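Only a single protein chain was left out; the remaining protein chains are all shown in position.
Let's look at chain A:
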Amino acid sequence: MAKRIDVSGLNAYYGSFLAIEDISMTVEPRSVTAFIGPSGCGKSTFLRTLNRMHEVTPGGRVDGKVMLDDENLYGAGIDPVAVRREVGMVFQRPNPFPTMSVYDNVAAGLRLNGKYKKSELDDVVEKSLKGANLWNEVKDRLNKPGSGLSGGQQQRLCIARAIAVEPNVLLMDEPCSALDPISTLAIEDLIGELKERFTIVIVTHNMQQAARVSDRTAFFNLAAVGQPGKLIEIDDTERIFSNPSVQATEDYISGRFG
């Protein structure tokens, strides 16, 4: 199921503002790749170009190539809706649908796309909630509102919702920044399990988290405010955190910047 992502020469704009410039990288299947870097350097923007969510923002525009195995996501005739079914996303703030129950939230992806059978749906919901390590906590209240769960549970509910549509790639935009350490641990463990099935890309401000969960780490930086963000380097996580090849990376990781 997991697919390789191969980005080359990618620029993303907000209106006429160039937000990220000339990014090329490869993300291996069944691995966790972490994006680190200061705020405003374009990590999240880049992440959102990987499932064509960037163009949902008014003025958002992308040029360059994003290959998902051998298909260019920005090629002619590609349907962004179909892309987003292949490349799922988990957001910074837990955002379960407030009108829906726990069950309906997990089933939302299938149900809103209109193709399901009741019995299949039950299986998918159970499998996804188990996959998100949430099943034991919510199995007795599947029909209660999803927004009644705790923050950490809500975020795992959102992960369950994202994996229920069986994407090939899972993008996570600072999934733990609104959570306490225990919930964070739960999500990090979950990421470790999910990488057996999915290609995972995670944006994080927490460098220990990047070191803990990821196989490879990419460091982004920007020259100054108003300048486009750039990919400084991408390498094995171990190398980035012990012996990075670029001085700027070492400065950022060891806290010497500004």
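Note that a residue touches a chain if its C-beta (ideal position, glycine included) is under 8 Å from a C-beta of that chain, and two chains touch if they have at least 3 such contacts; residues count from 1.
By definition in this document, contacts and distances are computed from a predicted model.
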item	value
Hidden chain of the complex, named as in its UniProt record, picked from "FAD-dependent oxidoreductase", "Carbon-monoxide dehydrogenase large subunit", "Phosphate transport system permease protein PstA" or "cytochrome-c oxidase"	"Phosphate transport system permease protein PstA"
Candidates A:23, A:36 or A:89 - the one touching the absent chain	A:89
Contacting the left-out chain in the complete assembly, out of A:162, A:194 or A:253	A:162
Residue among A:14, A:97 or A:135 that touches the chain left out of view	A:97
For chain A, residues in touch with the removed chain	51, 53, 56, 58, 81-86, 88-89, 91, 93, 95, 97-99, 108-109, 112-114, 144-145, 147-149, 158, 161-162, 165
